[in-house]
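Pasting a structure below so you can have a look.
All protein chains but one are shown at their positions in the complex.
Naming follows writing order (A, B and C), and every chain is counted from residue 1.
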Amino acid sequence: MDFEVTYTPEQEAFRAEVRAWLAANVPPDLEEPVDPAHLSYEQYGKRRELGRKLGAKGWLYPTYPPEYGGGGLSVDFALILEEELDRYGLHLPPYYDSGGRLGAASILVWGSEEQKRYFLPPMLTGQWRTWQLLSEPGAGSDLAAVQTRAVRDGDHYVINGQKIFIGSLHGCEMMWTLVVTDPEAPRHHNLSWFMIPADLPGIEVRPMELLTAGGEGGASPGLKHTVFFDNVRVPAFHLIGGENNGWKVATTHLELEHGGGGLIRRHRVAERFLEYCLTTKRHGVPLSQDPDVRDDMVEVYIKKEIVRLLGLRTYWLSHANRPRSYEGPQLSYCRKVTNLEIAEIILRALGPYTLTTDPAWAPLAGLLEHFQRAAVVGLHPGGTTDIQKVVMARRLGIGRTVREEAGRLR
Amino acid sequence: MDFEVTYTPEQEAFRAEVRAWLAANVPPDLEEPVDPAHLSYEQYGKRRELGRKLGAKGWLYPTYPPEYGGGGLSVDFALILEEELDRYGLHLPPYYDSGGRLGAASILVWGSEEQKRYFLPPMLTGQWRTWQLLSEPGAGSDLAAVQTRAVRDGDHYVINGQKIFIGSLHGCEMMWTLVVTDPEAPRHHNLSWFMIPADLPGIEVRPMELLTAGGEGGASPGLKHTVFFDNVRVPAFHLIGGENNGWKVATTHLELEHGGGGLIRRHRVAERFLEYCLTTKRHGVPLSQDPDVRDDMVEVYIKKEIVRLLGLRTYWLSHANRPRSYEGPQLSYCRKVTNLEIAEIILRALGPYTLTTDPAWAPLAGLLEHFQRAAVVGLHPGGTTDIQKVVMARRLGIGRTVREEAGRLR
Amino acid sequence: MDLSLSDAQELLKASVAHFVQQECPKEVLLALEMTPTGTTPQLMRKMAELGWLGILIPEAYGGAGRSFTDAAVLFEELGKGPVCGPYFTSSVLGALLVLHGGSEEQKRALLPQVARGTCVLGVAVTEADYGWQPQAVQLRAHRQGDHYRLSGVKLFVHDAQAATHLLCAVRTGDDPRGGITLLVVEVPTAGLTVRSLPGWMGQVDEVRFEQVQVPATAVLGGVEGRGWDVLEAAALQAIPILCAYKVGSCQAVVDMALAYSRTRVQFGQPIGRFQRVQDHIIAMVNHLDAARWTTYEALWKLDSGRPAAASVHLAKAVTSEAYVKVCDGAHEVHAGVGVMREYGLTLHTQRSRALYHLLGDPRTHRRRLADALGW
Partner (left out) sequence: MDLSLSDAQELLKASVAHFVQQECPKEVLLALEMTPTGTTPQLMRKMAELGWLGILIPEAYGGAGRSFTDAAVLFEELGKGPVCGPYFTSSVLGALLVLHGGSEEQKRALLPQVARGTCVLGVAVTEADYGWQPQAVQLRAHRQGDHYRLSGVKLFVHDAQAATHLLCAVRTGDDPRGGITLLVVEVPTAGLTVRSLPGWMGQVDEVRFEQVQVPATAVLGGVEGRGWDVLEAAALQAIPILCAYKVGSCQAVVDMALAYSRTRVQFGQPIGRFQRVQDHIIAMVNHLDAARWTTYEALWKLDSGRPAAASVHLAKAVTSEAYVKVCDGAHEVHAGVGVMREYGLTLHTQRSRALYHLLGDPRTHRRRLADALGW
């Protein structure tokens, strides 16, 4: 077993190259607001620009095929890239683009060659940012119950409906979604999967007022929206995977939503909390010397380490193309539950300081206050904890002799 | 609100009477072995004898109607009795007789007047000890799936089948059980409920080898058995509640099995653990002064207090004949889970001492070792924790507009 | 033994429930949550008229003079809202401080006004080194002739923005406990600034003293050094009422989840038919009932004159954790809908966190429970 990249000379050279490139190309004035909803348009622009530069080198999607704009690199090289970006507090992509990450994978698996050549390069090279549109008012955990309709009209489809909990700050170029194309067909055989240009007439986007605009603390998408489709005409070419085959297409991005791609990002909040306790003195003594705080720190450390290891294992399975089963939803479940647990340990350890953003009093510029809210909000996106367990149970074969297979990622 | 009996002069007098009577009648050499499976036949005899004496005064079943051998007392008087018995570490009845407690209630609710006059007095006055026979190899949580058959033959029924996890040490005089009388009828309409003399030909009783012979630590039944019925002929008069009405009869004793009668017994193991920590010195200092042990003690104390209060509330609801709903199974669930939690806190607090019965080294004469096993075994009798939650959910009306009613207790 | 409420308590419960429904529906609470005081003059007046702002104040001082359990019934219903505002701080904790520590003159001056709602008491104890131990009170009041001079900060003070008088724990001596005095500081006073703290905490404030002069007559009870004893005595009685507020909150959140479990349909059936959803709610109910009965027993001990300290610490530890966990469970049940502000669940989620440390967090009360048990 080897838990790290064991560096070959070639890889050492790659790391040096990446490090030099990042030093030259990461804007020095990149800011990361505590609350992603506060990301300025200017700052967002800098991140998009960096994304395009990474994309031009194939480093935005390093393991994707080069013919579609990816880097064609193996997992070890991709890990080096992630590690070096992490030194800047960045990850791939360096802005919120879950629609790109999940959508590109889906198109790679289910799109026609023509569609891959059309849609993937702008996604993989950072030209497009893409939103995923899944939940509807009547279809949350039960995603297959979506009601948004697409009706064929010549070489277009006409889409009507409403999607909620969508997107991020500062809009997007492209959207993808799951819609009903055959209302008469049985469940899971009635849906189709569309890529939709965001600027088509009839699309309206309205912000939602949530407990937090952000997501799960450090991996948060910013603002969420309701998206309305009013007779939106989408070219038939934008239907991926064939009519009424949408649920199959969805299994790929759901696998990623359910954690199947793994997680190698550090737990920024946990780490900064630990650092805060080590460096903040009370009565001249670091907080970490208070036995109760120290026990709380250990608790946080253990929890984040377990999630880190489950994330690393799943990342390896996915990127080394090993057989996967329940590991994705397990990671997702543990991450969600752990975040809430960590939030409550921090609340206990640091008291009401954890609840304010006051410039004079808030530790870590309000990061902890945001995390208190984000950990609650983070319980549901990408599938509730209950849904993760539904998938885990099927994959583990609990009460079943036939185990459900994990969604295809390539 | 009043959490205690507020003593009227009449009640004060009753307490004095009870106290004097107990002083005169509780054998001074009553022993309670740590493991109920070690109760000698002689000691068992003393307990039975005390039970008969209590029964003669109507104090064995103090709130039951006097015409059937009960005491006809109100809840406050019954509580005084329990409190005074508790000073001897006893409770009603002073030996394991869950079959009597649960069976008597069922007969009181569902028996004909003639049956009540025949069956109740020997039960309520301690002449009979009764075993309940519920689980079968194929029917545990799913009790209604029992397969034991009773076939009418003249003025008798002929019973064949097998029951497991039955009874206690030193046998019984009577058994009751749930059997199939109409294999063609739908679920819950195919069963009948029988009182069966234990000495009928064709009944065979074999001990089972379990992790512990005991139950939930301090409230434990001793040994469990498999009971085989081989063409056992039972008079038709012994059918309670009518043919194929057995499931309704069962709702009464299941309500009690699921905690519906409440609990006012002290948590002997928790209390003795706390006392042990307060009085046992290590390096000249009581264990309770060790900050970790002290925190563990508080944890145990809080858990047992919550169960005590839920038990008291449920006891009051039941004995004051107030509307009941989810409270019984909630109590049962919390008690089971809490016992296991307390066992693990004790394991953590006191180390491997908790696991030995060695005369030289075991604290509290091995009580804690027995509790380690008993807390595990106690998860399932009287309905698993999952089953308690099934009942709670129905009673709370989770996902249902119609709430299931609690089983009748009178 | 009788674990039911009295008829009078049932009546009070019903009228508070009606009041909350009429005067503090969700839309009003969503708006009040964003205000510095959490209340309005109209609400204060109505509650005063109903006698609720003086519920614990003896009739001799213009109050209703009712029992702790009665007050708990009131606050349990307010907790269901959850109704924000300075009612607990002023009419329970503040009033009890004056009752336990005030001179006859101070009682006559303050308590009738508290009952009428024309005086609102705030209680400023905690500071930058947050905690509810006497050592944490470090703001020093320097005696200079017939007044004290104060400079410093009280932090995480609940409801200070609504207060007309702040009961401030200050240090007048070095003895950790015996050096603490309570001062009645009128608002406004020169040099005193009260500022709402931004974030996820509701009506919690910073109170800043810059060379504030307070007359010597402002010492609660007229004698220095009694502050902590008075605070402990008042807190012992106030805490179960705060617990009752949380019990009401837990009940409201459980009811919300139960209702949603019946109406929200996914996978072709009400979500409450799924055992996982059931288990979230069952865990919530278990927390609720633990909170309820530990709280009620503490109230009964207080009202019946029994030693109550252990029960009070127990109830506080249990209810504070229960409220947080009940809200967590509700978010599991509600998923997306639960975090939409207009739905109203997050009013509770926020209060469950903001009230977690008030008058001592669970860990503090667990340790004090051990002490109270004589361990």
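The rule is simple: a residue touches a chain if its C-beta (ideal position, glycine included) is under 8 Å from a C-beta of that chain, and two chains touch if they have at least 3 such contacts.
Predicted, not measured: the structure shown is a model, and the values here were computed from it.
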item	value
Neighbouring shown chains of the undisplayed chain, as defined at the top	A, B, C
Contact partner of the left-out chain, one of B:189, B:322 or B:380	B:380
Hidden-chain contact residue, picked from the options B:141, B:231 or B:321	B:141
Sites on chain B contacted by the missing partner chain, in the whole complex	135, 138-142, 145, 164-165, 208-212, 282-283, 292, 340, 344, 347-348, 351-353, 355-358, 360-362, 366, 369, 372-373, 376-377, 379-381, 384-386, 389-390
Chain A residues that touch the omitted chain in the full complex	1-6, 75-76, 79, 278, 288, 294-295, 297-299, 301-302, 305-306, 309-310, 312-313, 316-317, 320, 322, 326, 330, 333-334, 389-390, 392-393, 396-401
Absent-chain interface as seen on chain C, which is shown	274-276, 279
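Quick note on the criterion: only the chains that are shown with their structure count from here on.
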item	value
Category of the chain touch graph - line, ring, star, complete, other	line
Centroid spacing, where centroids are CA-atom means, of chain A and chain C in whole angstrom	40
Distance from chain B to chain A - Cα centre to Cα centre, in angstrom	53
Multi-chain contact sites of chain C, meaning residues that touch two or more partners	271, 274, 277
Residues within chain B bordering two or more other chains	none
